[in-house]
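Here is the structure we will look at.
In this view, the complex is presented without one of its protein chains, the others remaining in place.
Order of writing sets the labels: A, B and C. Residues in every chain begin at 1.
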Amino acid sequence: MTKEQIQECIKACQECATACGQCIDGCLSGDDVKMMAECIRTDIDCMTICQTTAQFMSLNSQFSSDICELCATICEKCAEECDKHADMHDHCRKCAEACRKSAKSCREMASMGN
Amino acid sequence: MTKEQIQECIKACQECATACGQCIDGCLSGDDVKMMAECIRTDIDCMTICQTTAQFMSLNSQFSSDICELCATICEKCAEECDKHADMHDHCRKCAEACRKSAKSCREMASMGN
Amino acid sequence: MTKEQIQECIKACQECATACGQCIDGCLSGDDVKMMAECIRTDIDCMTICQTTAQFMSLNSQFSSDICELCATICEKCAEECDKHADMHDHCRKCAEACRKSAKSCREMASMGN
Partner (left out) sequence: MTKEQIQECIKACQECATACGQCIDGCLSGDDVKMMAECIRTDIDCMTICQTTAQFMSLNSQFSSDICELCATICEKCAEECDKHADMHDHCRKCAEACRKSAKSCREMASMGN
């Protein structure tokens, strides 16, 4: 990976963390919180792993590609969950998009090895 | 603060973070998720600040007492919120207890200055 | 604060976290690690509080302005520390800039109250 690609991946993870946080806020503010419970769960996991993964990359950690692989898996799952509600909730639609972008970038990082 | 007191405060923050995480899990698994929305919100904030505060103390940070003060305030608010549901939910009762213990310990740390 | 201002503040905190991580990596890779010890300390604190603060804002937390105030203080201290080495280390110069930007944005958020 070039420095620019790593910087892009860090940014994608951070934007995904933000979208997950805003999706949690949206889910908890709505009328159908029970229906959104699984979405809130994956959002919390995804927000947290994205922050941690961005940190590992910024530190140039020897474990960057390992955590990117896990991060990609969690982002993909979160995108899948948010997609179920994307028609009804704008925050879910935006979150699914950010998750897919982050997943793709992390998958590339992971494939390069450390 | 003696080393033992700092170690106790770190432990109280970490146990509070765990109790908050388990309270979120309990709230999201129940039937009345909408009623628990505010509890989930304060749990997420409290879990996160407790982890961060424990880290600052373990690192012997110059900002330990500042973050302990903020942590105490958030723990107190989370205890207050969980207390509202303590009769109905065991996870809320346990979380309120852990929050009060962590709040008390952090308040003491904060009062010592850095 | 408008939504755009909050989004800007989240971004400033995340870019500061990244710059701090890259500054830690730079400091640990250099020949004069002992001289950079205090810089590494403030970088770790600043990186961590910036991540946590960005999360609180994305969640629309009731404690956003409180944590922004603490974040501003830590960012200012980190900028001050990095400034001491800005002539010698490019990572310190960039980190000091990112810290000042984040500090300014957080100070504004804090002044608005919750």
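The definition used in the following text is that a residue touches a chain if its C-beta (ideal position, glycine included) is under 8 Å from a C-beta of that chain, and two chains touch if they have at least 3 such contacts.
These numbers were taken from a predicted model, which means no experiment stands behind them.
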Subject >> Missing chain: touched chains present in the view >> reply: A, B, C
**OP:** Could you tell me which of A:Leu59, A:Cys82 or A:Cys106 touches the chain that is not displayed?
**Re:** A:Leu59
**OP:** For the chain that's not shown, point to the residue among A:Ile10, A:Cys39 or A:Ile74 touching it.
**Re:** A:Ile74
Original post:
Among C:Ile6, C:Cys23, C:Ile44 or C:Cys95, which one is in touch with the chain left out?
Top reply: C:Ile44
**OP:** Pick out the residues on chain B that sit against the missing chain.
**Re:** 7, 10, 14, 17-22, 24-25, 47, 51, 54-55, 57-60
Subject >> Touching residues on chain C - with respect to the absent chain >> reply: 24, 28-29, 31-34, 36-37, 40-41, 44
Original post:
If the missing chain were put back, which residues of chain A would it touch?
Top reply: 41, 44-45, 48-49, 52, 55-56, 59, 61-63, 66-67, 70, 73-74, 77
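Rule of thumb we're sticking to: only the chains that are shown with their structure count from here on.
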Original post:
Between copies chain A and chain B, are the contact residues mostly the same numbers or mostly different, with half as the line?
Top reply: same
Original post:
Hey, how far is the Cα centre of chain A from the one of chain C, in Å?
Top reply: 22
Original post:
Just how far, in Å, is the C-alpha centre of chain B from the one of chain A?
Top reply: 26
**OP:** Please list all residues of chain B that touch 2 or more other chains.
**Re:** 41, 44
